[in-house]
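Partial complex: the chains shown occupy the same locations as in the complete assembly.
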Amino acid sequence: MIIQLQQGVPADVKENIFEAVKGIGYKANEVKTQAGHYLVAIGKKDFDIRSIGQLPGVADIYRVSDEYKLISRKWRVEPTLIDLGDGVVIGEGNFSIMAGPCSIENERQIELVVEHLKVNNVKIMRGGVFKPRSSPYAFRGLGIDGLKMFHQICSANGIKIITEVMQVSQIEEMIDYVDVFQVGARNSQNFNLLDSLGEAQKPVLLKRGISGTIEELLQAAEYIFSNGNEKIMLCERGIRGYEKAYRNILDLNAVPVLKEKTHLPVIVDPSHGIGLRDYVEPMSLAAVMAGADGVIYETHQKPEEAFSDGQQTVNFQESERLIKRMRKAFELRENF
Amino acid sequence: MIIQLQQGVPADVKENIFEAVKGIGYKANEVKTQAGHYLVAIGKKDFDIRSIGQLPGVADIYRVSDEYKLISRKWRVEPTLIDLGDGVVIGEGNFSIMAGPCSIENERQIELVVEHLKVNNVKIMRGGVFKPRSSPYAFRGLGIDGLKMFHQICSANGIKIITEVMQVSQIEEMIDYVDVFQVGARNSQNFNLLDSLGEAQKPVLLKRGISGTIEELLQAAEYIFSNGNEKIMLCERGIRGYEKAYRNILDLNAVPVLKEKTHLPVIVDPSHGIGLRDYVEPMSLAAVMAGADGVIYETHQKPEEAFSDGQQTVNFQESERLIKRMRKAFELRENF
């Protein structure tokens, strides 16, 4: 059950509501976000919802039977829009393109990608500076200095940054240089990281786990929201399967299902989803038609020389064609 | 290695080629289809391909390193087109819609579906008369009498029929009443059935196994082709996975990958692929954008009363909207 509190509710009024919730045997979790003030009440007993709904300080009250609550579309029907500033808004009705290399490599590379994005009117650049790698001996990214360089070039060009955060202690050092924190598949149930990102208030793109369920993804988002941050987008990036013809199984079923279950934006990552450069375009277009609110993919000036993920990275020419086609597909979808 | 023989090659000339192939230590499989005459030579030794290529009776010769040969696009670049007659052609450049109920139930139902298809200019109706069911006590379909009724109504209305065949002994009794034999997911490696369908010459839609690999699907198609039948289309229908939010994982990655590996048409079944009626439309549209040559889906006048699969069956109103949108998406794709 979600109890939406009135803005600026006095402490004693709030306390009174807490007591009432406890009185019916429910556990109350207070949630204060950028946008609202809620009590999430967890329990199983049946009771007359009006006994709480009529209390002073209660703006509204909803029953939500899902395990996740605040991110449920049963509660909030209107879609969440995430404003990155400068007119860059992510969410239903928009189509957000996020492109860039797997890893940030050097200044020249960033400049080339930024130029490519600007020419094509793309507003968000992806690029990793902290890289999760299976082997401890592999390249782990340029780190915080790479991020500062990344930020300097992008901010000078009006480009927003999305980049992966891997642990709680990185949030503080990164926060001034990123526009969206990405949580990778391997950290999709790193609950301490999710808690801290909830407190951090910056927008978060949360990737589905390597074999994460829809339910787990939604509950992971609930961690962030319930810690105070409503600015969450979900990302389908392929799940692990038995098939050896491609890297992962891009599970586009997830797109319409997530769109129905939650008010959060849904983004698709076709690069990891299929893992083969030649097929990034058809899978991106399929994602648009499945209902995605955006696509995040890997591009590089010379994919064959990329530090990582070259085999799934498109070059700028392919990227340009992809951008144009995705926009046409989105236009068709919006005008159905 | 595929050795394409000249049409009407005399027996002794052919025998001579066979001997030459054996002479280099290869095993030769003779394949005679509706459209051509081939030797598929299997072996590992290296040799000068011209020694065979220059023999009398050899029209052309190709090395194909894939495990499957005759269906490989490395050999035959131009796409296979399957002509069902009356201007109904399946394959690249066309977009084939196949719709109808899970099970054929009665005359009235067939008439209603046929009427719905005609209004929407859909030329192929699906409908099962032999139903594979997990439980021996479940409804197993109307059988051959149902098929005759199905055929009578469809042929009177210019509608082609696709229906599932489950065993070798059914081929002969069904063959005059079907336009396309469907091989279901459970029979995707029923090799005797594939052999016999190769001999039967009717077009075949071959579904991917419940957790079949791309390689297995292609090799299953090779069974049919190498027994004499080139009229094969492949169907992605969802694979089994851990996710409980939907019935199967519609693996659209398979579409562009199959399109590159084989010259055969690729069809998508979104109804089984996601298993939930509300999401059939977005997944169908995604399939179009991924590059599918057609879609096969379930529709019924009253899905909630269908004998089987009602939860994944759209009604006629939904079906009509879906048809229109798929055609628009296909038009966009063809004009990119």
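We just call them A and B in the order they show up, numbering each chain from 1.
Just so it is clear, a residue touches a chain if its C-beta (ideal position, glycine included) is under 8 Å from a C-beta of that chain, and two chains touch if they have at least 3 such contacts.
Predicted model, so just to flag it, every value in this text is computed and none were measured.
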May I ask how many copies the whole complex comprises, since the file places only 2 of them?
4
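Rule of thumb we're sticking to: only the chains that are shown with their structure count from here on.
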Please work out the Cα centroid separation of subunit A and subunit B, and write it as a whole number of Å.
39
Of all residues in subunit A, which touch subunit B in the complex?
211, 213-215, 239, 241-246, 249-253, 255-257, 260, 273-274, 276, 278-279, 282-283, 285-291, 325, 328-329, 332-333, 336
